[in-house]
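Right after this comes chain A.
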Amino acid sequence: MTNGWNDIANSDCILVIGANCAENHPAAFGHIMTAKARGAKLISVDPRFTRTSAKADIYAPLRSGTDIAFINGMIKYVIDDIERNPSNYIMTYILEYTNAPFLINPDFKGPAELDGIFSGLNADARSYNTATWQYQLDENGVPKRDKTLKDPNCVFQLMKKHLSRYDVDKVSKITGTPKDVYLEICKTFAATGKTGKAGNILYAMGTTQHTHGTQNIRAYAILSLLLANIGVSGGGIYAMRGEHNVQGSTDMALLAHILPGYLGIVINKDVTLQDYLKRLTPTTKDPLSANWWGNYPKYVVSLLKAWYGNGATKDNDFGFGYLPKVSGNATALHSWIPLFEAMNKGTIKGLFCFGQNPAVGGPNSNLERGAMDKLEWLVVADLWETETAAFWKRPGTNPVNIKTEVFVLPAACHYEKEGTVSNSSRWVQWRYKAANPPGEAMADLEIIDELGRKIKEVYKSGGKYTDPILKMTWDNGHPASSDKVLREINGHDLTTGKLVTNFVSLKDDGTTSCGEWVYCGCYNEEGNFTKRRDLNDTPYKIGLYSKWTWCWPLNRRVVYNRASVDLNGEPWDKEHPVIWWKDGKWTGDVPDGGFPPMSVDPKATRLPFIMRNEGVARLFGMGLADGPFPEHYEPWESPVKNPMSGTQINPTCIIGASAPGQRGTSDKYPYVATTYRLVEHWQTGPMSRNLSWLCELQPDMFVEISEELAKEKGVANGGKVIVESARGQFEAIALVTKRLKPMNVDGKVIHEIGMPWHWGYSGLVTGPSANVLTPHVGDANTAIPEYKAFLCNLKKA
Partner candidate 1 sequence: MAEKAILFDSTKCTACRGCMVACKQWWGLEGEKTQNFGSYENPPDLTYNTWIKMKFTEIESKRTGGVDWLFTRRSCMHCTDAACVKVCPSGALYHAPLGNVAYNNDLCTGCGYCAEFCPFNVPKLQGGAATVIRKMNKCIMCIDRISNNQEPSCVKTCPTDALVFGARQNLVNTGKERVQELKSTYPNAYLYGEKELGGLHVMYVLTQLPQVHALPTNPEVPVTAIAWKDVLKPAGYALAGLAVIGLGLNYLAARANANAKAESKSKH
Partner candidate 2 sequence: MEQRVQKYTKVARIFHWVHTAAFILLVITGIFLYVNAGLVAQDSWSRLVHRIAAVIFVLAPLMQLIANTRTATASLKTALTWGKDDLDWVMAMPRYYFLVDEESMPPQDEMNTGQKLWYFILLVFSPIFVITGILMWFFKDILPSGVFQWSIFFHDVAFIVVFLMFLVHVYLGVIHPLMRQHGGSFSAMVDGTVTEDYAKSHHGKWYQRIAKK
């Protein structure tokens, strides 16, 4: 998240889309209530009227999978309004802090001209050549700008052209949202463009779990930037994490495509460290660009030093050669869907599951459970016997036929171990142990540590290529200590042996080590900052709580905060200043790069978005796989032909090998379905379906349907229905509700069905898993599966 949880309270308008924070982030909702008490408006956009909607000032339904159309229409509304009433917006922000005035290659063409695609598509490879998506450079190699925003090739004009197709009628036709409510939302949220006003967008899995999930968020970013809501207090984009340490797991790169600290994965072409660094270190010729990623080599070398210690020397490229390399697009090859497709083919023979329950949580669970049948071995570390641990005795299978050897390691729960967790606010907080784990249960760290030591021991007796294992630093103490690991993450100055102060001190010559550069500074010679518990909120009392624990990067609570001030360093919103240039220095939050304001020192200053090599935020984003602007595509399974263009689905989305054979069509599966969580249960259920206090609240799997559909199907509330998709079916209880209503989409009446996905065959209460219905397709950039929009049929049981 750009801002922290507490900062929600400072907002003037909170747009919750693709999220249901009352149910899935109930504690965060307290901050929303604080904002509402100040007069903030809460907008809830969701196919279902949820518990969040129940508290909202404005609620709008939309058809699952049409967020881009919805937000693009809002952006069009804002652009039109900017041209009519520029004084209602902070034009300086748009001109100086975004790439609105930047000129793009004149050969660039967008969906308006190419029927739904961008220039450079290789349809067979399902990828784009982004050569035309680049800035025009002047003779010094600096991007050209037109601050009048009139040049037809400037980002602003391109965006305007792209969005001109998203008028209110078209948007309503695609999304099914009634026009009057839609316009009310546009008007209400656009009002946060005023100087001193701020609006934020809160999203979660309802946004990301689509074949165009990343572009959904791009759309939020563009809207927020035009309204000058990024970097300011009360603004920002909130990626509300679904688990208490998902942020931490992302930071530590429990992902296919990155190394810790958002460093790129190594690919085949990176023969040497230099190849790798050359490919990934951005450069700039713009004197005003801080280009922070120019420090890439320091972070990579320090990481290698943390991993290989004395085994990492200048002569051996700091052990770069020990790293495994990916043969192509890591996301397409090694993320969830391809992993299970590979298991299904028998290519992958063993699987470790730590706090993961793919038998319930994975898309197309029937396929994924079947894929596990082919494993030689499976290790599950969890608090309970999850559906995954019990996959070999699941209903409908004969254990005799499953040869997989299953090891279940009892794990300690979060109160039974110490260490840090990183929340959505990027706060890295130390958590103390409250009780000893029961029986033989161990902390994950101890399990991994033992495993690592055993593997090293085995490798000592020889093998094909033992260096990557034997040279690896594996000094976690005995028993393994979280404190020691956190020190390794923060990193050391190897010449003095002291902890590094922060990542500014990291070097690329092998004299520093650092396990995760964005965490560098959390634990230095001054102490373990993650243990801080000081509730003083200084100096501007906007809820930063800068001395409560530690926040990455550099304890900066609001990122991009130099965009919260004007060119003189004065905050746009003087009631809620994040930083303020006073007496020749910044006060308030840790500034995003300590450079002076642009008007104060035009030479020493740097543009505020230091992580971009052009120094400004991207309205036109050339970094994504599926286009520089968000464009509406229908979900993989949709009841309608794309009303926006002839391109039905995202041309670059990830399609699992099994998916095309299991694609449902609207003649057989006429209803749009979506999945979600309930406040009463937790993810795939092991943590909650084993606790009677939560089981009693939501005992059974159910599907929510409108009164209209129930009538059509002769289904009574509380009665049984059978739901089926092209991939599976189950029987569940029908919850007939006024909170779901049929939608009018492109002249058709579309029914949407909602279902939670918490149930499985283990635990105190059991039930069918919604994911037996979901497809094996994923987002073009992240490959996150499309859990949130697919087709199904429903009949009375």
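The rule is short, and it goes like this: a residue touches a chain if its C-beta (ideal position, glycine included) is under 8 Å from a C-beta of that chain, and two chains touch if they have at least 3 such contacts; residues count from 1.
Candidates were picked such that all candidates are chains of the complex that A comes from, given by their letters.
Bear in mind that the values here come from a model prediction, so they are computed numbers and not experimental data.
In summary, of the candidates 1 or 2 that share the complex with chain A, the touching one is 1.
For chain A in complex with candidate 1, the residues that touch the partner chain are 22-23, 26-27, 29-30, 32-33, 49, 51-55, 58-61, 181, 184, 678-680, 691-700, 702, 716-719, 733-739, 741.
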